[in-house]
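Some notes on the structure that comes next.
A single protein chain has been removed from this complex, and every other one stays in its place.
Moving on, here comes chain A:
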Amino acid sequence: MPKNTTKKKTKKEEIQQEPEEVAPEQDGAPVEDPKSVEKTRKSRKRNREEQDKPREPLDIGYNSADSDDEEVLIRTGNIPDNWYDDYAEGDGLVGYDVKGEKVQKAPELQRDELDEFLRRQNDPNWWRELNDKLNNKNVKLSKEDVEMIERIRSGRFAFAEDDNDDLLYRPPENDDNPEFMHAMSDFNPKRRYVRSLHERKRVNRYLQAIRRGWLKVRTREEILQEYKKKNEQVWDIWKDESITAFRPRRLPKQIDAPKKDPPAHAESYNPPKEYLLDEKEKEEQDELEPEERLYNFEPQIFDSLRKVPLYNNLIKETFERCLDLYICPRVQRKKINIAASQLIPDMPNPSELKPFPSKVSIEYKGHDEAKVRSLTVSPCGKYLASGDDQGNVFLWDVKTGRIRHKYKFEGIVDCVRFNPNKSVLILSVVNHNHVYMIMPQKLYTRDERKDTENLIKEFKNNFIPSVDTSSTKKPPCKWEFLEQSDKDFVERDVRVKLEFEYIIKKIDWHSKGDYFATLADNIQTSTQVLIHSLSKAQTQKPFSKSKGIIETISFHPVRPLFFVCNDQQVFCYNLQKQVLIRKFHSGARMVSSIALHPKGDNFVIGSYDKKLMWFDLEMGNTPYKKMKYHSKAIRNVSFSGIYPLFASASDDGSLNVFHSQVYEDSAMNPLIVPVKILRGHGVRDKLGVLDCVFHPDQPWLFSAGADGRLLLWV
């Protein structure tokens, strides 16, 4: 390579020298006639001829339009010329031609440094000879060639004869016309030579920032390191699937316009008769909305195709179609194939969640046709009490189904509840605007009764009958301890009688068995809910203001909390502090019943709009789970005391039993699984199952229906 460069340099020098010789000639004899140009050329030729002998072939080359220079004569392929330099087979191998034969370097190209030197010494025109490696030969420059090169380098036309051609474009020459000045490149305004004040300020600001440490400047090394790091990072193509799955971003896929339905028989010009509409059908079709019509045109019959007139709506419909295609965005929907079974939540098999009640074991017969409104199981689990709307209260032996005793009241018995305290043998009966505390003598032996009798005597001593008759306000509740001679005492074993202002609907005992709450039916007053203490024989008014009509109430089993439900909300009060603690939104329209989990952290609400809501006291004010399994209103819900079960009774005559596992770990959500639908009750007067209650010790469920049946499910 150095060989070539030196050669070129020397050649350049020579060329630069040359114009001095040639230029005066040209200047001195400006030629206009092409013939004269030819002449000068020839004369030049002649001068050279004396020096150059082998110039003829080149001359031919100049005459042809396509010069041979551009043609590749030796085809050895597009390979670098140094490939075969170190080839063992000796110098001079250039490559292989198309036929696979060796191509040797031309001898003039094979000259080494020494030969070259010698040649230069000998030949004064050595600089005219140039290597043409591509064509594997040497080229000798003629005088014309040199002249042409000169002209080109000095910015003139290649041939002298073109100089006078006006048709050719010449760039304006500055030297000739100094008045002409390029607006952008030639004029330098002052600001180019003066330091910018703005820049200086800016630089000062950066300087200050760097000095004070506000701006951190990376050193050159740091930048280099960073750059290095960036370059060192190798892209792992297998690392991320998204990279390998990378597709160049494209335009959204074109979605074809929906195809029009092909014309059917009715659209024919000569449709079969059955497709034609008679007048009646026409009227019917006209009454319908355009979208609902059978056809959007009227099928017509013509004798021949040429009698078919122009379709009236053609333009309108075509326009509408275009409008549809243009305005309605078309979206390609991805179909996801999911089996229906995958969508079902993973639930344990009900058979693994045994025990739960599943079939009728005993039917308690005695209510006949009366609707059984309420039932309750004694805390010992041996007796069952039920009240119906004919005023009967039956006491049953759970094991045998025998009626142990029967009390008769007037009107409807709305609610019966045993005192949940095992040692206080009291049954409370709600009858119209009375609440009776009954000590059922027939159920218990004398020894068992003794404690309760003593207790009642004690309560009686505590009782101070209100003698204050002067006050105009009637007390909301009047207590009365009956004497042994009383009729109620003898006939109905009533020990305490409470008389209320309003009709009472429900009674709920606190789990200790001393406090109980009563709820008046469908009256919006502040005395709708009253809390009583049996031991003190006192009545308290817990709320000064009414919270709407209250539907149901319940004591908390463990903590001193009290739950009050109106139509849509559940209020939770702390009885000790006398404050409202929580307010729950049931999400139902008409709450019918509430049941608290025996551990006290959860409760369930049943509603007349068929919903069942599970609330967690620690999980906010909305239901943790909403369930809708009944087809009619839910009348009652009930929890089992020891088994993880709860049940709902509904007007559709069925009971639903749920498994409800509540975990000690508060982080775990309760597991609620519907396990069984119990069918057996009939529906009468649109009323189905009115009450249900679990046995205190067993996984048994008692249910009372409007059909007068009382069933034990095991």
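A few comments on the model shown:
Keep this in mind: a contact is a pair of C-beta atoms (placed from the backbone, for glycine too) under 8 Å apart; a residue touches a chain by one contact, two chains touch by 3 or more; residues count from 1.
Note that in this section contacts and distances are computed from a predicted model.
When the listed names "Exoribonuclease phosphorolytic domain-containing protein", "Guanine nucleotide exchange protein SMCR8", "NLE domain-containing protein" or "B-like cyclin" are checked against UniProt, the chain not shown comes out as "NLE domain-containing protein". Of the candidate positions A:Pro271, A:Gly401 or A:Pro475, contact with the hidden chain is made by A:Gly401. The residue from A:Gln121, A:Ser154, A:Asn231 or A:Thr445 that touches the chain not shown here is A:Thr445. Residue-wise, the contact with the chain that is not shown comes from A:Ser361, picked out of A:Asn270, A:Ser361 or A:Ser423. Think of the hidden chain as still there; on chain A it touches residues 354-355, 358-362, 365, 380-382, 397, 399-402, 445, 447, 697-700, 712, 714.
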